[in-house]
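Starting off with a structure, shown below.
All protein chains of the complex are present and in place, except for one that has been dropped.
Chain IDs A and B follow the sequence of writing; residue 1 opens each chain.
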Amino acid sequence: MNNTYFDLLDYMIYGTAILIILIGLYGALVKKSLIKIVIGLSVVDSGVNLLIVAIGYLKGGTAPIFSPGYLANPIKMVDPVPQALVLTAIVIGFGVTAVALALVIRLYRHHGTLNIDEIKDLKW
Amino acid sequence: MVGTPVLFIVIPLLAAFLIPLLGMLWKELVRIVPGLVLAYMLVLSVNLLNHVLIYGPIVEVIAGWRPPLGINLVFSAFSGFLVTLVVFMGLLIWVYSYRFKRNVDFEPAKKYFLLLMMLITGSVGIILTGDIFNMFVFIEITGISGYALTAFYTGRDSAEASFKYLMLGSIASTFLLLAIMIIYSQVGTLNMADIASKMHTIKPVYKIISFIFFITAIGIEAEIFPLNGWAPDAYTEAPGPVGAAFAGIVVKASVYAIVRYVYTIFDLSGAYDFLILIGLITLIMAETAAIRQERLKRMLAYSSIGQMGLVMVAFGMGTEEGVFAALFMILNHAIIKSLLFFSGSYLVYNSKHKYIKEVNGMSKYLPITSLLFALGAFAIVGLPPFAGFWSKLSMLTAAADSNMLFIIALVLIVSVVELVYYLRVVNRIYFFNKEEKTEPKKPTFNALIVMITLGALILVIGFYPDAITGILHKASADLMDKGQYIHDVLSLNK
Partner (left out) sequence: MKKIIVIILLGTLGFYTAHTFFDIGFGFPHFEHGIKDVYLQKTVSDLKVSNTVTSIVVNFRGFDTLGEVTVLFLAVTALGGILYKRRHEVGERSVLFSASSIVTSGSKLLFPAIILLGVYVFIHGHLSPGGGFQGGTIIATGFLLMLLTYENYSVNHTVLSLVESLAGIAFAGIGLLGFMHGGTFLQNFIEPGVLNNLFSGGVIPIIYIMVGFKVGAELTGVIYTVLHEKG
């Protein structure tokens, strides 16, 4: 099952997804600007979603859609479950990001700044 | 049978979608409808719990697909007991806040009641669901409602507390998804019972990694030690009833999730010791922090975290007595800590920073509230004849049965510490002269009713613990029987 020619590529897809997660987490934990923190969190979401879809991938697989006109063989289809889960995860990620941005607007309204060093209660 | 478990989710959702429309008709409806829904849920859960205690668990199938294909809800003695507790606390919180939010504009009031109802529904969903991804969805429902409720008051620094909570919650959901996907990639199913029956086929290293991801994720909601940075701020900044809702409802649901994973899904033997370890660390850190607090609500928050650590330790014993003690403590903690939050928020009602010294001499102005606070304080420390005594006693006997003497010693030391910092507050209420700046605020009628109900419950459980122990024994036996759970869910698959 394991095709040795494509090993590097295999590593790259998971590797990229995990790297995106790490970059996002770094941004969320280290950056000083609230907006950048929120961007970091949504970058993390993207990385996780990529990782989830990659788990369901099948080499040479087709989309899990039984349309007329092309060979629809269930055995050759990629796993549809992670795709359905990712749909849910994306929507939830959107909801959380929207709430986060609303909070950022509130904080800006209150303190007139986006720098977390100047908002004393945000440090821990 | 009067209803099915799915109504616990569908009725509040329908009501939530309806509330904006009802608000256009008559503004008072947005306050009343959530209460009606919660009352209905309470009736439903009591009925179902009675049914379940006699006839065995109900497994509800959704969309006509038997597990493991579809999502299922499990209403057993264990989950049913927690659902009843959560819904009961939710109803009390609604009654408490019904008039408490009178002075607020219509739009925020509508959102407050809607979000409070969804916070409770999300927690009920976490407890009922039999599917790990569905649990993730409910955790997010609870989370988003929680963020919004924390930021409810625009005047205070609530946005900061909420942002902290949101950041940790967002990272938690990332970890939860990773844990779910590692499990899915190995067994190809998301149903808890199915995963549990296939757990032995997973490589141990995957099990451990996904377990760590999972505990990190839920630990944030359940206020486990290094991950509870959000909790004291959120408890302080959120409206009083919301603090009680976090302590009485959300944390309970998260602890349920951890317990379900440790007892049913994963078969890691080290997981129990791990629970004891994190429970002990949480307990020690929280209690030492609580004794240093200057603000009342922060002190209550740390005390709440400490109690959850104790519950974690009790679950970590892995024996039926341990589970019994843990459930008893969950019940008592929900009742007593809510009472403390309710009465405490009236003791420091008009103060900006909620310092402990501002409760000085309040007993002359708010006699009933002060008395109830003192009752709650004595009960949570575990003095006889109040409710907390029996749960601490069952904890001690469970620890003695498992030969864990260090736990006994620690529980006793912690009780002394708790006694010190709670007595300090009670002492100030009764024997100090009132500070000049503080203005006492009389509790509203509804708040008084709620507090007296909780106080009465503490006394009832304190004098007749047998009233509740029967259910608790059945619930703990239900949790211990993993094979039965798997069988109940998967035997539908014919």
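To be clear about the criterion, contacts are C-beta pairs under 8 Å (C-beta built on N, C-alpha and C of every residue); 3 or more make two chains touch, one makes a residue touch a chain.
Given the structure is predicted, the values throughout are model-derived calculations rather than measurements.
Screening B:V87, B:V124, B:A151 or B:A193 against the full complex identifies B:A151 as the residue touching the chain left out. Across B:L14, B:A400 or B:V416, the single residue that touches the chain missing here is B:L14. Per the touch definition above, the residue from B:I32, B:I209 or B:L419 contacting the chain not shown is B:I209. Looking at chain A, the residues touching the absent chain are 1-3, 6, 10-11, 13-15, 18-19, 21-22, 25-26, 29-30, 51, 54-59, 63-68, 74, 77, 79-81, 83-84, 87-88, 90-92, 94-96, 98-99, 101-103, 105-106, 108-109. The chain not displayed touches chain B at residues 6, 9-10, 13-14, 16-18, 20-21, 24, 60-65, 68-71, 105, 107-108, 111-112, 114-115, 118, 125, 133-134, 137-138, 140-141, 144-145, 147-148, 151-152, 154, 159, 162, 178, 182, 185-191, 205-206, 209.
Please note the rule applied: only the chains that are shown with their structure count from here on.
Touching chain B in their complex are the following residues of chain A: 21, 25, 28, 34, 37, 41, 44-45, 48, 51-52, 55, 81-82, 85, 88-89, 92-93, 95-96, 99-100, 103-104, 106-107, 110, 119, 121-122, 124.
Residues of chain B that touch chain A in their complex: 133, 137, 140, 143-144, 147-148, 151, 154, 157, 159-164, 166-167, 169-171, 173-174, 177-178, 180-181, 184-185, 190, 229, 233.
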